[in-house]
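Here the complex is missing one protein chain, while the rest keep their positions.
Let's look at chain A:
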Amino acid sequence: MGEWRATNAYMEGPDISSISHVTLSPSRHNHVPGYSLPLSRSSYSVISAFCTEDNVPQSISYLNQELAVLGLSMCIEASSAEGASLKAVPVLNTMYELLQINKRNMCALEEMEKEQLKKLSTLEHIQISNSRLKDQLELSMREKSGLHETERQLQLKIKTLQSCLKTEKEEVQKLQSIIASRASQYSHDAKRKEREAAKLKERLSQLLVDRKERKLAIDVLNSLGRSDGKRSMWKTAKLSASHESEMYKTLLGDYETSRKALILENAELKKVLQQMKKEMMHILAPRQQSTSGATAADDSQEQVESDEEKAGNTSREAFDHSCELAREQLLNSIRQQWRKLRNHVEKLDQVSQVHNQMESNKETIPLETHEDEMERMRQEVQQCREFIHAQQQLLQQQLNTSFDDETAALLNDCYTLEEKERLKEEWKLFEEQKKNFEKERKNFTEAAIRLGREKMSFEEDRAAWLKNHFLNATPFANRRRYSSSDGQSALSVRSEPEVRMSSAKAKRSKSPTYTTFSTPKPSRSSPVPSTTELYRTLRLLPDGSCSKHSNRGRWLETSTVEEGHPQIKSNLQARAGEMSIFTFGEDHSVT
């Protein structure tokens, strides 16, 4: 068809060019044949170029052909053979069809255009985003390269540092070797010099012996007796043997004393251990019975207990012959008991924590309501204030307005009086509310304080309970006897029973002419024994107890020095002496 149209165009070319005013080159027509049709159509109304009187059948046939191509079955038929007129119905139908087609096409075109616009916008968007991404890419690339650069630099640095380290290490090694070689050289030289010196000394002494101008001599008026009054004895083998035996005797004595001290200490420790164990069992037994489901443990414990009883009964002999066995038993049982005690204490802690939480919960609920109440009251107060303010303003206004007119003021007076009265009432009400509010607040604070106290007392009770158990457990009352006797053990410093303090200050006052300035030591308040201290005592570390003692001594000292009453001091000291070192309870109450 294209070909045909082309030929047709060629055929009609001169006609068109000749008729139409539009000057279009034929080549253009050739190239864009689509344009030729609407052009020709628009120009149709002016001059019929397509169909003339002469070529009606041709045009009809052509149109039919075209329609057939378009897929329309209708065909235009000439009403007469000459073809001057057409049958109207099929023409109209085709016309309608064509119009429909055209309309559809137009619609499609529009849609397409829209689509294209959309596409264009998306394209644009994509392009923009693309460019942006490109930018980003570039940026990141740049960043990357920068990072690469820094990394490279760091690598370089590391390398240099490593090399530095290496050289340093080498240096160190070198220096060490130098030091070693020098040390060996030095020691060698020192030895050589020493040998020479020894030789020289030898020679010197030889020479001095040979030279007899000034002999060493002793010139005594009359010889003295020995300091012990005995006569000196001849050096014999017997004498040397006696020296040996003497030496071993002293050594033995020393070992004996140290052994005794150790035995004493050991016995003490064992005693404490026993006591502790017993006490622990005492503490643990009722609890375990109360807790159901611990029967097995109970059994085992009972067994242990019976074992312990045995061990305790036979401890005296056990210490003597089967010390190892007894110790093993004792240690094992103690360990067991200790574990139990620890668990128990942990449990207690948990319980107390839960208790605390509950308490705190109890506390928080009233606190919240308290807050609410406070808020409400504040609001009320605010409202009242606002009222008052408004009323004051009103009053002011009235006063201002009535100031001009005295008669009106007189009239208004009663109103203001009334107002005042009301105001007063309201004020009273407000005051009352305020008072109530204050009272409530006080109540709340009191309740809070009370709660705090209760909590504290609970804590104290708990601590006291624990402490009591511990203190009852320890045999400290016995301890004092040992400490007052020899008591020099490996762990405790031998100290004088009474650490005497300086009299410097007291003395200073006696110095009649000279000014001295003394600074008394600040008395340290001895703290409440903490658990760590308890543990310390349980392990029998001496420092805690001794520190207690010394603290008290110091306190006494300073106080007496300041007061300058020696008698009181001696009394106090005597009392301090009486008090056993390890009684924590008393100590606590004293300090």
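By our rule, a contact is a pair of C-beta atoms (placed from the backbone, for glycine too) under 8 Å apart; a residue touches a chain by one contact, two chains touch by 3 or more; residues count from 1.
Methods note: contacts and distances are computed from a predicted model.
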item	value
Options "Pseudo histidine-containing phosphotransfer protein 6", "LIF receptor subunit alpha a", "Vacuolar protein sorting-associated protein 35" or "WD repeat containing, antisense to TP73": UniProt name of the undisplayed chain	"WD repeat containing, antisense to TP73"
Omitted-chain contact residue, chosen from A:102, A:136, A:205 or A:383	A:205
Contact with the hidden chain (one of A:55, A:163 or A:240)	A:240
Full-complex contact with the absent chain, from A:69, A:224 or A:414	A:224
Residue numbers in chain A that touch the chain omitted from display	187, 190-191, 194-195, 198, 201, 204-205, 208, 211, 213-228, 232-233, 235, 239-240, 243-244, 246-248, 250-251, 254, 258, 262, 488, 490, 492-496, 499-508, 510-511, 513-522, 542-543, 546-547, 550, 554, 557-558, 561, 566-567, 570
